[in-house]
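Left out: one protein chain. Kept in place: all the others.
Read from first to last, the chains carry the letters A and B; within each, the first residue is number 1.
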Amino acid sequence: MSKYVPKLSDLKKEFDEKPSVLKGNYSVQEWWDIPVEFRDGNWCFPGKPEVLEDLGFANPRKWAATDENWQLPAGWQKTISDGLQSRLKKYRSLKLFLDSCVRCGACADKCHFFLGTGDPKNMPVVRAELLRSVYRHDFPLVEKILKGFSGSRKLTEAVIKEWHMYFHQCTECRRCSVFCPFGIDTAEITMMVRELLNLIGVNNNWILAPVSNCNRTGNHLGIEPHTFVQNINSLVEDIEDLTGVAVEPTFNRKGAEVLFITPSGDVFGDPGVYTMMGYLLLFHHIGLDYTISTYASEGGNFGMFTSNDMMKKLNAKMYHEAKRLGVKWILGGECGHMWRVVHQYMNTMNGPADFLEVPVSPITGTRFSNAAATKMVHIAEFTADLIHHKKLKLDPKRNDHLRTTFHDSCNVARGMGMFEEPRHILRNVCNTFHEMPEDTIREKTFCCGSGSGLNAEENMENRMRGGFPRANAVKQVKDRHKVNSLVTICAIDRASLPPLMNYWNPGVSVYGLHELVGNALIMQGEKKRTEDLRENPMAGFEDGGDDEE
Amino acid sequence: MNTVLAKFLESNKKAILQQWLDCALALFPEKMGYSTPVAMVLSGALEKILSGLGKSENDCQEALDDVTRILAVQNFPPSKALSIFLEPKLILRDIMMKTTVAGTLTQEVQEAFNSRFDRLTLEAFDSYMRHREKIYQLKVEEGSRRMYMALRRTEA
Partner (left out) sequence: MKKVLMPLVMVAVLALVPFLGVQYAGLSYLFGVIIPYTAIVVLLAGFLLRLVDWLRRPVPFRIPTTCGQEKSLEWIKYDRFESPHRFWEAAARVLSEVFLFRSLFRNTKAELHKDSNLAYGSHKWLWLGGLAFHWSLLIIVLRHSRFFFVMVPGFTEFLDHADGFLDVTLPTFYITNAVVLAAITFLVFRRLNDAKMRLISLQTDYFPLFLIAAIVVVGILMRYLTRLDIMPVKDQMLRLVNFSFDDPGEIGTLFYVHLFLVSVLAIYFPFSKLMHAGAIFLSPTRNLCNNSREKRHVNPWNASIKFKTYSEYEDNYRDKMKKANLPIEKQ
C-alpha cells in the first residue's frame, strides 16, 4: 500500500470513533430529545406589533423565532392550559383525536413535509403527539401516575418553540386523515394549537397581516376599493386588446342576480389575473347578471389559519354583502381553503342565509340542490353544468400549446370532495390532459407545500421541501407525456406552485382552470385570436412562425 | 486506466452505490427511508454519476443537479450537504481493504478515481450554489408576481 492510503487500523479507529451514520445509531433518541433548531428558511417572520395591535391580539412585540428569549407573557402556561381546557370542552373532535390514536403509523409517511424533510416530527402522528404529550401530562387520570409509560411531558418554553416550528410545518391538508383508521385529522389539531399559540403572541406575520388587511379593506392584499376597480378595469382592457370583446363587469351593484366572490390574488397577482380574465370572458359569454363587491372582495380566509373566531369574522362579510346587494345567490371563484370555509363552516358560522334563494343557473335552469342551504356555488360546478348542457362555444384547439395535468387542491379534494367537475371542464377546453400517478391525485393529492399561510418568502426552503412530493409527481408526467402546464383551482396554488415548478421542474407553468376556459371560449364578435390570455402564441393559430415560447 | 476503473466499478457498483446512498440518506434528521421520493431521486442520480465515471466522456451534470437540487433546500449546512461527494473515496478504500490483492487497483487508478471525485465535488459545489441562487431568485420573482398589477401600473 502507498503512503497515501491510511493504514487499515487507522481507518477502523476513525470509523469506530466517528459518529457515523452508517452504523445506524440514530434511533436511540426519543423524539422529544431531538432539539429544535430555527435556521434561515425554516420559519416565518412573526406578526408585527402594529398588526397585532390592530387585531387586538395578545403580546405584541418585536421578536424572532431565532431569539433565545421569546418574551412570552407572564402566566403563559396557564393561558395555554386554560385555552386547551376550554377547547376540549367545545370540540369533540379535539378530545377524540387526542384520546384515540394508537400510533399504528399508517399516517407516518403520508405527510408531504415528512417525505420532503425526513424530519420525524413531521410525521402526523408525532406532530399530534407534540400536543398529546402535554395533554396527557396535564389531564387524564392514570397516565399521570405512569408518566414514562405514556410519554407525557411538562409544558415548557422549549415545547412552545417546538409547537411553533412544527404546527407551522403543517399545511392543514388532511392527507393523513384519509389514511388514519380513526379519521384523526391533524389539520384539526394544528388549527387548535395555532389558536393557542396566538393567545400568547406566538404567530406568523404572513398569516396575520392578511387577516388585518382583510378586516380593514375587505381583502388580504389590502387593496382599497378604487384600486380594486382599477385593477379589474385594466384586465378588461387587456381582454379587449386580445379578443376585441369589451366585457363589462359591475361593482357593488344592487339587484344583480349573482354576487361573484373570488380570492383577491386573482385580481392582483400573476398568474391569478389570467384566471380572472377567464371568469370575465365566461360571464360575458353567457350574459350572466352578476356583480363584484369591493367590500366582500376576498374569497380566501386567512382567519382559518388563525382561529375559528377570526375565520367567522372575515367570512361574515360574504352574507352581509349578499344581503345588502339583494342578490339571489353567490358564485365563488377557484380557491382551496376558501372552499373549505364555504363548504364546511360558512353556513354554520354565519347562516342561515334565508335572504338568499336556492341557486339556479339562469342559463341551464339547473337547480344546485347541493347548495340549497349555503346558497353558494363553486365556479367549477357552474361551468361544468354549462358545458354539460352545451351552452358554451369552445375551441379546445386554442389550448394546444398546453399539455396539461391537473393538481387537486387539498381543501377542495378532502374538505369538499370535488373531483369530477374540474376534470370535466379541463377535458372540454383542452386536447391534452394527463393525470399524475394515481396515489398523488384526488383524495390522495399532495399539497403544494405552502398552504395554510406558509407561503412566506422567508420560508422558501421549507416550501420547496414540503412541495417536493408534488413536484416529483409532476416530473413524472413531464418526463413521460411532455406535460408543460399544471392546472389548478386554488389561489394559493397559483401563487406557490410557480416557484415550486421553477425550482424542481423548470419548463412547467401554472394555470388556473378558468384561464384555459377563457382561452377556449369563442366569443361573439371576437377578432382573430392568435395569443392566449398571457399573450403567448397559440399553437396553430399564429400567422406563421414558431409555436414554441 | 479507464477500462480498469470501469471494470472495477462495474463489479463493485452495487456495494458502492448502497453505501453511498446510505451516506446521503443519513444526512437527513432521522435517516430518510428508502421508500421515499427523496431516496428514489437520489439513488437514481447517484447511480448515473457512478456509471458515468468509468466512461471517458462523462457528462453527469444532470444527475449532479438532481442531487444538489435536493441538498440545497435542506436544513443542514453546505459543508454537510456536500460531504456526500467525499464519501466515495472512503467507500472505495473500504472496499479495497476488504478485497483480495488480485481485486485491488493500482495506485495510479486509485488516484485517478480520487481526483475524478475531487473534480466532481467542485462541480457539485457549483451546482449547489446555482440552486441556492435560484432560491433567492424565486423570492424576488414571487414578490413581483404578487405585486403584478401594482408594478404594471407604475410602469405604465
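Everything that follows uses one rule, which is that contacts are C-beta pairs under 8 Å (C-beta built on N, C-alpha and C of every residue); 3 or more make two chains touch, one makes a residue touch a chain.
Predicted, not measured: the structure shown is a model, and the values here were computed from it.
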Sole contact to the chain not displayed, among A:Arg61, A:His137, A:Lys397 or A:Lys444: A:Lys444
Residue, one of A:Ser81, A:Thr432, A:Gln476 or A:Ser509, that touches the chain absent here: A:Gln476
Contact residue for the chain not shown (choose from A:Leu84, A:Cys180 or A:Val508): A:Cys180
Absent-chain contact - pick from A:Gln77, A:Ser234, A:Asn308 or A:Thr530: A:Asn308
Touching residues on chain B - with respect to the absent chain: 30-31, 33, 35-37, 40-41, 43-44
Missing-partner contacts on chain A, residue numbers: 26-27, 29-31, 88-93, 95-96, 99-106, 108-110, 115, 120, 123, 125-126, 129, 140-143, 146, 148-151, 174, 177-185, 188, 215-216, 218, 224-226, 229-230, 251-254, 294-295, 308-309, 312-314, 316-317, 320-321, 324, 342-345, 347-349, 351-352, 366, 368-374, 376, 381, 384-385, 388, 413-421, 424, 437-440, 443-444, 472-473, 476, 479-480
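Methods note: only the chains that are shown with their structure count from here on.
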Parts of chain A lying in touch with chain B, wherever the complex brings them together: 2, 4-6, 8, 11, 21-22, 24, 26-27, 34, 37, 39, 41-42, 109, 115-120, 230-231, 234, 265, 267-271, 273, 457, 460-461, 464-465, 468-469, 472, 495, 498-499, 502-504
Touching residues (chain side chain B, partner chain A) in the complex: 19, 22-23, 25-33, 35-38, 40-41, 69-70, 73-75, 93-94, 96-97, 107, 110-111, 131, 134-135, 138-139, 141-143, 145-150, 152-153
